[in-house]
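Of the protein chains in this complex, all but one are displayed in their positions.
After this line comes chain A, so read on.
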Amino acid sequence: MQPTSHAFKQNAHEALENPVLQEALGGIRTGWQAARGRAAGALPEFEQLRDTGRDIKNHVLAHLDLYLEAFTAKVEEAGGKVHWARDAAEARTIVLELCREADARTVTKSKSMIAEEIGLNPWLEANDVKPVETDLGEYIIQLAGQPPSHLVGPAVHMTKDEVSDLFHKHHGGERLEEGGALVGEARRVLRQRYLEADVGITGANFLVAETGSIITVTNEGNAELTQGLPRTHICIASIEKIVPTMEDAFTLLRLLARSATGQEFSAYTTVMTGPKREEDLDGPREFHLVLLDNGRSKMVGSAFQEMLRCIRCGACMNHCPVYLAAGGHAYGWVYVGPMGSVLTPQFVGIEEAHPLPNASTFCGRCEEVCPVRIPLPKLMRHWREEQFNRQLNPPAARYGLALWGFVARRPRLYRLATGMAVGAMRLLGGRQGRMRRLPLAGGWTGTRDMPAPQGPTFMQAWKKRRGAGS
C-alpha cells in the first residue's frame, strides 16, 4: 500500500474529529484493554511467562540461521515445499507462480499481516487471481477497500452500523442490523467462496523448527477451512516467526491470547505439518511455505533487533493513548500503534515515516504490557536519534533536542535543568496536574494534555534511594 505516514498529524486531526471512529476506539478501552488486565491478573505466572517468552525469542534470534535450516529441512521431510523470498516483490512473484501452477482463479485467504506487508491482494488482482479474505474483519475491510486499522481486529474502526451498510451494498437483499445476522450472512457468502477456491493462503503465528509445523491462531475457524478445503495451501510467514519446539510455542501461546483479547486461549490453535497424508480423508494435496525476509535479517544485530520478538498481539496499541485517539489509519501503513511506529520506518523509510516515532507520549504503557517485553519507547527513541542525525526534524524539535543533548551530557547541568523544568512544569500544570500547553510543543499538546511530573525527578529519587540504602 502507498504509505501516508508522513501525514500522520493531518490524519490524526481528522480522526479526532470523526465521532464514529471515536466511538469505535472507545470500545477498545472497555473491551480488549480491560480484558487483558483481567486475564493477566488471573494467571499467577503471567509475569514470569513474559520473561520466558522474551528469552525464547532472544534465543531464536541468536540462532536464527540454524533454526531456519532445521525448520525448512523438517518442512521438506513432511512433504512441503519451501520458497525463500528476500523481499516483497520476490514473495509476490512466488505466490503468483504457485497460483498459476494451480490454475487458480480464486484464492481464499485467512488473515496474514505478511500478505498486507507485501501488498499481495492488489498484486493478485492485477494478475487475474481473485483473493477473498475470510477473516471477518479482513473481509469487511476488503469490501470497504481499506487497509487494516489494528493487528488483531482489522475492522475495529468500524461500527456495526457501518458494517450493516457495507453488507447491504455488497450482498444486496434486506439491510440487516443485528450482529448475529450480519455474521450469519458473511458466513453464508464466504462458505461458497471456500468451496470454489483453488488455493488457500494463510499466514502463521509460529513456525516450529522441531517438527516443520506451522501454527495458526484464530477465533473463527477460517484458517482451517482456508487451508483444509482447496487443493493447494500456501503459507506465507516471515523468518522471525520460528520457535524451537512445541513447548516453546505453548509458552508464547499462553501469552498471545491473554495479551490480545484477554481470552485465555483463542478458539482455534492449529498445528499443521505438511500436506495431506496418503491415508487422510481431507487436507490439501500440496503445501508451500513462503519464507519472507524483507529487511528482517538486517534488523538482527542492529539497534532494532528486539522488535523481532513481536508476536503481533496488539496489546501495545490497545494501551496506547495516541493510538486510541488517532486510530490505526492515521499511521498510514500496514503496521500501526507503537509497534508500527518502530516497524513502519524499517519498511517505508524514515523519510516517509518520520512523524511516527514522534507519535508517542512516551508514557511507557506499551512496554508495560508487551508480552515479550519489547522496549518500544526506547526503539522509538532510536528512530528519533536517527532522524536527528539525518536532520529530518522540524527546527523547533531539533533546537530542543540539541539543547537536551548538550545538557544531558553534562550531569550537573542536567540535574539542575530537569529539576528546574519539573518545577516549571508543575507550575504550568496548576492544580489539576495537567498542562494544556507545552512550550515548543504546541502541535503535541494541541490534542492531548501532558501529565505534569509529580514529585522529584527520577535522578533525585534515585540519589535519595541510594543515599538511604547505603
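Convention: contacts are C-beta pairs under 8 Å (C-beta built on N, C-alpha and C of every residue); 3 or more make two chains touch, one makes a residue touch a chain; residues count from 1.
The rule we apply is simple: contacts and distances are computed from a predicted model.
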**Prompt:** One chain isn't displayed here; going by UniProt, is it "Fe-S cluster assembly ATP-binding protein", "protein-glutamate methylesterase", "Peptide ABC transporter permease" or "LUD domain-containing protein"?
**Reply:** "LUD domain-containing protein"
**Residue among A:Arg175, A:Arg277 or A:Arg390 that touches the chain left out of view** = A:Arg277
**Fill in**
Across A:Ile94, A:Leu289 or A:Val334, the one contacting the chain not displayed is A:Ile94
**Item:** Residue in contact with the excluded chain [from A:His13, A:His63 or A:Arg312]
**Value:** A:His63
**Fill in**
In the whole complex, of A:Asn11, A:Gln142 or A:Ser213, the residue touching the missing chain would be A:Ser213
**Asked** Which parts of chain A are in contact with the chain that was left out?
**Response** 24, 27-28, 31, 43-45, 48-49, 52, 56, 62-70, 78, 83-86, 90, 94, 134-137, 140, 153-156, 158-161, 163, 179-180, 182-184, 186-187, 190-191, 195, 209-211, 213, 219-222, 224-225, 228-229, 239, 244-248, 250-251, 253-254, 261, 263-277, 279-283, 291, 293, 297-298, 300-302
